[in-house]
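Removed: one protein chain of the complex. Kept in place: all other protein chains.
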Amino acid sequence: MNRCRRFLNNVVAIAANGFREGVRDRILYVFFLFALAVIASAKLIGWVSVGEDIKVVRDIGLASMGLFGVMISIFVGASLVHREIERHTIYTVIARPVGRGEFILGRYLGLLGLVCSVTAAMGLFFTVYQAVLVWSGAAGLSDVEGGAVPFPLVRAQILIIFQFVVLVALAVFFSSTTTPVLSAVFTFLAYVLGHMAGWIYRFSDMVLDKRSVTVFDRAVSLFLKVLYYLVPNLETFDIKLRAVHNLDISNFEFACVLLYGVAYSAAVLLAAYLVLRRRQL
Amino acid sequence: MKKLLLPAAALACLAAAVAAQVGVVSSRGMLGIANPIYRKHADQVSRAEYVTSFGMYLPKGDFAFAASAFLGGLRADAYWLKAAQYVSKSFEDPALKTRFLGDLYIAMIRIDPWWSSAAVTASNAVTGVTNDNEQAVEILDRAIRVRPDDWRLWYARMAVYLFWPGHKSDAVRSALIGASRPGASRALLDAANQLALEDGHYELAVRVARRRIKQYGLDSALGRIAWRDYLEHYSRYLEHLLAKDLEAYRQKHGNFPASLDGLVADGILKDLPPEPYGLGWIYDPASGAVLSRGLGTLEGARMHFILSFCVTRYYRRHGIPPASIQAALDDVKFTAKDIEPVRYFGNPPSLVPHPVLGDWKYDPATGRIELGPGMDIPHIFRRADELRERLLSGGKPL
Partner (left out) sequence: MPPGQAIQTVGLRVEYKVGLFKKRRVGLEALDLAVQEGEIFGYLGPNGAGKTTTIKCLVGVIEPAAGAAMIFGRDARTPDARSAVGYSPENPYFYEYLTGTELLDFYGRLSGLSRAERIRRGAEALDKVGLSRAADVRLGLYSKGMRQRLGLAQAVIHRPRLVILDEPMSGLDPVGRSDVREFIRDLRRSGSTIFFSTHILSDVEAICDHVGVLHEGRLIARGELSSIVSPEIVRTTVVAADVPDDALAWLGGEAVHRDGVQVTFHIEGEADAAQAFKTVSDAGGRILSFVAQKEDLESAFMRLTGLKPSGASSSPVHMAEEIS
């Protein structure tokens, strides 16, 4: 019980500290304000997009939530653990009665909290902005699918925010294994490739899409299928395309996606812990 | 043992993640995961000739599509903007209307299969540019597979079939399914009605007309038009039924009955249905032809309108009225602008006698075609309105 309380206390302390670190970082505000500017200027492109104004506004809004979220994860998160090791700040933390698992979890939750609250703020701004466009009738001539605030749009934003559960876990993992620059590159690649995951599935079918299929082709196809289930699949969280058309997903699917995020990031964090536990700092 | 605990826990988490992913795959289906659409056409997009003067270059090919997956619909939006530029440019320079335009729209729905507007425009572009109706329907069907409830897709599908000779029943079907979708345009039923009639589905036309009346409400302006159509279609339907019954009678007895009551006497019909306009049936025992007086009047009035139109046209060209109606018709050559007359008469229009009055009474001196009292369109419509008011005030129309 006592150990449990200490665990929680340490994790919360480190997370709060990490959150404060991010909040006091000027780059955060640069990204945040830039994101708001992009979302607000979406209407300009909406004007020239014959009859699809609100779709363009929603596309830009959702895409910038994800993109700026990942930027913040990278610029704040890439050097997360590495900088602590490099500047020896981790020593004074580890020298306290703090386990390395608590350290990793705390750093993870701190950054996650930061990224989530910033993207949530962007999402709130975006939702209100597009709702105002719809209400005021500035959204164009086409009848707006789903009204001012369609539920799927909210759900899509929840999942965009939730994808950072996985992405930040990956950032922490990379940060505790490589240098900040490599870690930033890896994190961004994970974001891009994670969204390509569906195409891995597609390519696995395309391999078999020919006249004579050899054993080798089958093996490649199987390998790609297995790969599809193992790579960090951020496309799972991406229901943007459907949400802008007011198409909802089932609650079961939603629950599966949430479960996936939690389980996958737990696996990644455990891996990060395994790496850092044995690491000579 | 304890050493293995953590890796085991990590693997267990991974297993749970895979299980969750399987759940997502099963509920999302192939489309949500990968978008295998338009593999057939994918290469066309990359092969398409890009006109760089528009200044919007998008990397092409499968990998570019995959790598930009995280940008969601933005890429599709870019294609949309580009296509819009193309369309506006193509008014000035029709040469731009290449296959490329269709490919642009296909690229859009390849990225975003849920984008109905893109699918609709894609089908329009494909039919308009290349006349490839099959591909247009394929595009729409794929979109319908992911968004079966979107009436716009059905509307577009109907439109494709509409201008595709020999596919009128498909058009009717699309229009009817579309009309049953939430939020559907009410014009879908109107179209379905007209199409069903043209396709010879009289019973269906009557049913659709009833639905239209219900949809608009009998007391509304549009309901009034629907009611007129209903009467017309119902008359035609009954004519059609009676002709069949008469044919059955002839098969049995070798000749047509002396009057329509003969059908009832013979037991083929229980009752003789009243003529919908309440104007009675016109029956010719010799030929077995049966005709609703109301409908005949209406059609005759319409023919009269066309024939008068032809005569007037002759007069304008030659300065004198034609010697006969036929002369006027021979002189006339309908163009694409005159779609409506062609529908009734063909091109050149053929001279058909008035259904009720028989041969046309034409005066070559004045150039007037005599119709007689009570035989014009306003009159028959007034009759329809009378019946409607009777129905609205709680009575029976007949």
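By written order: A and B. Residues from 1 in each chain.
As a working rule, contacts are C-beta pairs under 8 Å (C-beta built on N, C-alpha and C of every residue); 3 or more make two chains touch, one makes a residue touch a chain.
Bear in mind that the values here come from a model prediction, so they are computed numbers and not experimental data.
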item: Touch partners, limited to displayed chains, of the chain removed from view; value: A
item: Which residue of A:A13, A:A120, A:M206 or A:V275 touches the chain not shown here; value: A:A13
item: Missing-partner contacts on chain A, residue numbers; value: 6, 9-10, 13-14, 17, 20-21, 24-25, 87-99, 278, 280-281
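The working rule: only the chains that are shown with their structure count from here on.
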item: For chain A paired with chain B, centre-to-centre distance based on mean C-alpha positions, whole Å; value: 47
item: Of all residues in chain B, those that touch chain A in their complex; value: 6-7, 9-11, 13-14, 16-24, 27-28, 32-36, 39, 62, 65-67, 69-74, 76-77, 80-81, 84, 111-112, 114-117, 147
item: Chain B partner contacts - residues on chain A that touch it in the complex; value: 45, 48-52, 55-56, 59-60, 62-63, 66-67, 142, 191-192, 194-196, 198-199, 201-202, 205-206, 209, 229-230, 233-236, 238, 240-242, 244-245, 247, 249-250, 252-253, 255-257, 259-260, 263-264, 266-267, 270-271, 273-274, 277
